[in-house]
Structure formats: structure tokens, C-alpha cells
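Dropping a structure here in C-alpha cells format, bear with me for questions.
Apart from one protein chain that is not included, each protein chain of the complex appears where it belongs.
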Amino acid sequence: MSTPPTTTDAHDGADPCAGAHPPHAAHRDKDAHLKRLRRIEGQVRGIHRMVDEDVYCIDILTQVAAVTKALQAMSLNLTSEHLRHCVAEAAVEAEASGRTELIDEKVAEATAAIGRLLR
Amino acid sequence: MSTPPTTTDAHDGADPCAGAHPPHAAHRDKDAHLKRLRRIEGQVRGIHRMVDEDVYCIDILTQVAAVTKALQAMSLNLTSEHLRHCVAEAAVEAEASGRTELIDEKVAEATAAIGRLLR
Amino acid sequence: MSTPPTTTDAHDGADPCAGAHPPHAAHRDKDAHLKRLRRIEGQVRGIHRMVDEDVYCIDILTQVAAVTKALQAMSLNLTSEHLRHCVAEAAVEAEASGRTELIDEKVAEATAAIGRLLR
Partner (left out) sequence: MSTPPTTTDAHDGADPCAGAHPPHAAHRDKDAHLKRLRRIEGQVRGIHRMVDEDVYCIDILTQVAAVTKALQAMSLNLTSEHLRHCVAEAAVEAEASGRTELIDEKVAEATAAIGRLLR
């Protein structure tokens, strides 16, 4: 898990999001995400320090909940950007080409991703 | 949020968890928590790299969901340790001293912490 | 909360989902949803009976968790149908008319709904 995959097979060829250069940066609030992730990394290091210094359990739990919330907020932003660009473009392309599987696949993929966030 | 509190006011004086030296280390699987947190920190850095390299949205979402799960698992372990030691000790002390507020407060505090995890 | 709203203002006029007759039934696995809801209603009644008969707390919690899971599964299905039809149609209409606000609004609305499910 420490070496995340860089790409999946799901978005090659017909993926309207894969054509652009750089592929996803154009429609992503990249700087905001990177900044947020740096802060989350700092929060995780803070929790490490709390555990190391034997801080009270409840205070640690409060910080863990805060990091979880921050990750959820980020997920929601990423999901929104994905719907606005990748899914919307797939819908337009499916309509133009008559290949409805383009949008079917994107929706199935997005639904699966949302399902992983819910669980 | 990058400078987490080191202690709360809720556990001084009558707190059966506050007397020990070191206070909470004794009953906490500290090494496992620290190891887990190092891995989570690495995962967050991995997501930072993914965003920076314009990796596909869905792949990033999958990694964010994995980190959220790891934090939840850690929360559950911390909660379990807290119930087993701090809450259980408060129950015994409340019974011995007749001061039922000792256990009432610990349960209210633990419930609030669980509530923050649920939301 | 016992008298849910029947419609919102958000989907009149330009909403591509509002034109059809019946508006949403066409693209919704309606029978499956209705069946699922009847079962959830039965489960809630079962929990009522458990509380009334003083069943053990943990057994009640297990059932409450099961109903929550069932509602989440239903939410995910509804979200998928919404993306596949309402959001995809808005994307096509926005492309055809050049009115990008049509898709912007649908995505903002869907994101807010997903956010409510996460919390």
C-alpha cells in the first residue's frame, strides 16, 4: 500500500480524460490538493508524536477523527472534479458516437469509488 | 490542527488513567500504533505524489479510501484499549468510592469520541 | 422529517430529468427499490420489537448496523442511476447549448448529496 499504483487499465483508449496533456491536471485544483495533503501529512506526524509521548487516548482519537474528516473532504472534491470532467466528457462522447458503454463504464467506475468512500 | 493538544482537562485528578507512569503507555500497543502511523504517513506522501504526477482521479480516490480505512482500524484499536483500561478502571473506582460520576464522565467522553468517528 | 418534501426547486425548467413522463421512473429500477424499502421497513419494525422485549444491546446494535448498510446500498444505487441519467443528460445538454451552468449545477448538487451520505 506504500507504493500506490500509478494508473489503472480502466482509462485507456476511449477514455476522454486520458487524451489531454497533462491528462488530469487541467481540470484539477492541483495546488489546493497538494497543500491539503502536506497538512494531512503533518497531522499524521502529529498523531505519531502524541502516541510516542503517551498522550491521553481520547485526545489521539480526536486527532485521528480530524484527519479522517480532512481526507473525506478531499475525496469529495476529487469526486466532484471527476464528475464534472471525466464523467461529463464521457457522456458527451457517448452521445456523439452512440457508444453508450463509454458512459456506462464511467458511471460504474465512479459508483464503485463512491462505494469505497462510504464503507 | 497541525499542533494537536497534548492533554485535555477531562482526565486530571480522579482519572484512573492519569496516575500511572507513563500514564497510557502501559496498556497501549504502542509499537504497533507507531509502525502503523509511519505507514499511513507514507501512504499520504504517496497520494501527494499521485496528485503531483496527474494520476487518474479514480486511482487517487482508491488510495484516499485505503488511508481512511487504515485510520479507522487504528481508531477502533485505540477505542478498545481505552474501554479496556481507562473506562474499566473508572468503573471499578466508581464502585469502590461510590462516586458514580467517575464512570458517567468516562462513558460520556468515550461516547463523544465514538460519535466523532461515526460522522 | 416524517413528511418528506416531494420535490425541490433545483430541478425545474432546464433539468433534462424533469421533462420525461413519468420523470424519473423510466431510468430507475423502481421495483427493486420498493421491494428493498419494504424489507428495510420490516427490519426497523424488528428492531422496535427487540427494544420492546429488552433484547441484549449488542444484538440490537447489530441489527441497526444491518439496516444502515441496507440504506447505504440503496443510496449507492440511486446515486449511480442519477449519474447515469440526470448528470449525463445535463452534460450532453450543456455541450449542445453551450450553457455549461447546466452541468455545473448538476455536479454541485450530486456532490452535495454524496457529501451528506459520507457524513
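Going by the order they are written in, the chains are A, B and C; count residues from 1 in each one.
As a working rule, a contact is a pair of C-beta atoms (placed from the backbone, for glycine too) under 8 Å apart; a residue touches a chain by one contact, two chains touch by 3 or more.
Computed from a predicted model, the values in this text were never measured in an experiment.
Although it is not drawn here, the omitted chain touches the following shown chains in the complete assembly: B, C.
Note that of B:L34, B:A70 or B:L117, the residue touching the chain absent from this view is B:L117.
Touching residues on chain C toward the chain that is not drawn are 1-8, 10-11, 17-18, 22-25, 28, 30, 33-34, 37-72, 74-75, 78-79, 81-82, 86, 109-110, 113, 116-117, 119.
Even with one chain removed from view, chain B keeps its contact list with that chain: residues 72, 75-76, 79-80, 83-84, 87-89, 91-92, 94-95, 103-104, 107-108, 110-111, 114-115, 117-119.
Rule of thumb we're sticking to: only the chains that are shown with their structure count from here on.
Residues of chain C in contact with at least two other chains: 119.
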